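For this view, one protein chain was removed and the others were kept in their places.
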């Protein structure tokens, strides 16, 4: 009975099957667990993670909502903030964590680290650390799909900041002219490192949504609540359908909030590093903004909704959560046990 | 009496004073004469012009209409297709022609040539041969004006092709965020070298105007008939007013047609070079398109209208034309008589 | 068997043959394949041959992404300076992605561009920027100086599983030369001794090879026997062939169209210094003078190296005493 009513008042949500909702929640929890574990590693195992790590906590609904529309051979091409995506693709967390720890059993044998995960066998060919550049790479993957007529589409994820980089504009124009099968997901987590997006984006400064940029390419542009995986799924599904139909690219802005700081503190070795407070607090002294968005935590929010809608029981939710927790713990153990690569290996893989 | 009627039916046009209309026609004719003379030089004096020259015939209404709104110290920053602008600023044609001929008395002493005219004393600081890059330079000139609070604005001219270069998008976003005093004039002459703009522009491919790109920056965007100098003047005046008022940049697409080929033929020395047929004919075999636009020649069209409106007499028009012709002839003579620079001078001007 | 070909045609022939051979090769760039009458378009269809907007970052970046996922793109960039607006893609994306992935992916791609067009194009269009792409691990750079090398190196570049920057000297575009019939591959990383000699080693690149050979001819008349080496690839650089020659002659002249400290010549001189310092009695670099390229002809001629300057440099190294054996 209540089911029927819900169906009428919000028909879209109910198009998602129960098992799919559970799958989505599972993936979101796995991402969150992974990211929290990476963050804890800086305290629990100082020095084990080097360089700069960027977490996806807060982005779970955007990532999972989008990828819930994916077909098995579609390409996924995010930025250096890349942990969340392969988790959804089924990449083993232990190899991911080992890569973040720079170990031999890492996805990339310790050559890439947190910013450069790659699992091409799962259609995740790698990332770039240079802002915006991977948007062009993703567009190139869409060219491959089109030339080979493979039926694949590309999910291209990038940040609000990246949408100010020439590569973004040039790529979207070419994708539109060539009608490439690609969905551009502008993950507006409201910050480009320490800079609030209002300070650097002309659309935002004028109070407009960022997806208005799609007009510059006469391409569909939409903005969606990026804390709601079902809403994201709905909008992305439309864009994906369009791409699959050979009608070309779309731009979707998923608006949410990065819940951790941009990355761990930048320090000169051997000074230790860990995650500082979020920029809203640390830079702008705006704890209120941070708390408001924390209250909209997509993982907690989705859990509450699933429970409320009866799509998931408390017990099932707990099972998902403890399985994810155990999986990540195991990944950490695996990664810590994995050896560091031997120095001389550094000369491998330079040329194909 | 007919004057009054005209005023009512087309009030805007009559806002331009008679002497201004004559001034505009004069500048348009001077540009046309200069460009035709440059073009003839390839035949009359083979080898005298080296490298690659790009002519502004067809762009006269856009250039002069826009610059008719200029205040005396405003900056003018076009691309390598740069002959028309300094002509309007009062740069002596003899030094311009001498530069195109690579002579010591050239504006840049023979160091720059056709693509790199510069007359900073007249607020024309120079150009770039790399497509789109000068859009950023122009934006920087607007930063200078803003920081110095000088009241200057910048007129930034660039091509339809350049609007596909990252520099275009990045610059317009920054100008909008910083509210810089600049007017972006996208001169859509319908070709980027040999490529018709429909083949490379997503807006155009969708049948939209190119000024829609302004949406990506929440900036006013307008498209105007670029063969009509008064229409151009009207639209640019609004954008200039906005810039002067500290309200930030605008994007204006002036749509017209390049009447000559992109540039002289690219040949390996010592093979001779000259202007080939227009790409519409030479590449696309579309003589009809070319003839249709030739019939809309902005110089001839403006002349006819001024005569029809009684703003200019046939005799006055002829005077303007023969003066321009004589001025250009003199410039050619001057330039031919000017010596080539001495080889060793090549090591000057490298550092300031 | 061989036939005479124009340099530009030799490049085109290699591209056509490789596109026929491998359906994964695609070819795009600005101002090409504009109408249905375009011969490449007719041969290979509009999926594989395309016109691109003036968007080098996207053009090259799309090439990188396409290469990552199974195509072998050739990107026509026209003038090498146009790569500079997209330079991150050239030296910080294409050659790094394989390594960062721990060998999981590769980026088989050719970036084709002309360079060094000394024909009055002034400061921004006439440069030699190859030094910026040398010594970048993961990136290969070739500079063919003859129609045969143009064909053989293009074939090799397309087949290579790494990103290859293919730079052709614009000044040689219409030069003619013998090109072997049929499939012809020049291995990337092998220098070519274009003329053997015993008194002095001249290493020259691209257009300068032609000038060095002409200078060697003049020197022969003066009883100076010059060996002329064309590295052909600047990355990887065939140091061994150069060093062997230098050890034989003891005298070195390096000819490069780029300004001195942004030349490949300087890097080669550095290698010689490390590997053969004891065998060399004199070394001279003949490079462009330290100025951008000016527009006017006498200025441009003054800045760029020429035959006279090469002859003069050779005579000056010959005048220096030999190293005691």
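As written, the chain order gives the labels A, B and C, with residue 1 at the start of each chain.
Keep in mind that, in the parts below, contacts are C-beta pairs under 8 Å (C-beta built on N, C-alpha and C of every residue); 3 or more make two chains touch, one makes a residue touch a chain.
From a predicted model like this one, the values you see are computed outputs, not experimental measurements.
Enquirer: Quick check: which displayed chains does the absent chain contact?
Expert: Its contacts among the visible chains are A, B, C.
Enquirer: Which residue among C:11, C:41 or C:85 touches the omitted chain?
Expert: Hidden-chain contact among the options goes to C:85.
Enquirer: Tell me which of C:232, C:284 or C:309 is the one touching the absent chain.
Expert: Final answer for the missing-chain contact: C:284.
Enquirer: Looking at C:107, C:122 or C:242, which makes contact with the chain not pictured?
Expert: Looking across C:107, C:122 or C:242, the contact with the absent chain belongs to C:122.
Enquirer: Looking at the whole complex, which of A:74, A:201 or A:297 touches the chain that is not displayed?
Expert: Candidates A:74, A:201 or A:297; residue touching the omitted chain: A:201.
Enquirer: Could I get the residues of chain A that touch the absent chain, sorted low to high?
Expert: Touching the chain left out of view, chain A contributes residues 49-52, 102-103, 106, 108, 110-113, 115-116, 128-133, 161-162, 164-167, 192-196, 199-201, 267-269, 271, 283-285, 340-347, 350.
Enquirer: Take the complete complex as the reference. Which residues in chain B touch the chain that isn't displayed?
Expert: Within chain B, the residues touching the omitted chain are 75, 77, 106-112, 116, 118-120, 125-126, 128, 130, 133, 135-149, 166-167, 170-171, 173-174, 177-178, 348-352.
Enquirer: Hey, which chain C residues sit against the chain that's not shown?
Expert: 57, 81, 84-88, 91-93, 95-96, 99-100, 122-124, 127, 129, 131-132, 134-138, 235, 237, 252, 258-263, 265-274, 277-278, 280-285, 290-292, 294-295, 320, 323-324
Here, only the chains that are shown with their structure count from here on.
Enquirer: Farthest from chain A in C-alpha centre terms, which chain would that be?
Expert: With centres defined by C-alpha atoms, farthest from chain A sits B.
Enquirer: How far is the middle of chain B from the middle of chain C, if each middle is the mean of its Cα atoms, in Å?
Expert: Here the centre of chain C sits 37 Å away from the centre of chain B.
Enquirer: Go ahead and note the Å separation of the Cα centroids belonging to chain A and chain C.
Expert: Using C-alpha averages as centres, the distance is 41 Å.
Enquirer: Please tell me the distance, in whole Å, between the geometric centres of chain A and chain B computed from their C-alpha atoms.
Expert: Here chain A and chain B have centroids separated by 46 Å.
Enquirer: Which positions in chain B are in touch with at least two other chains?
Expert: 164-167, 199-201
Enquirer: For chain C, jot down the residues that touch at least 2 other chains.
Expert: Expected reply: 52-53, 55, 57, 85.
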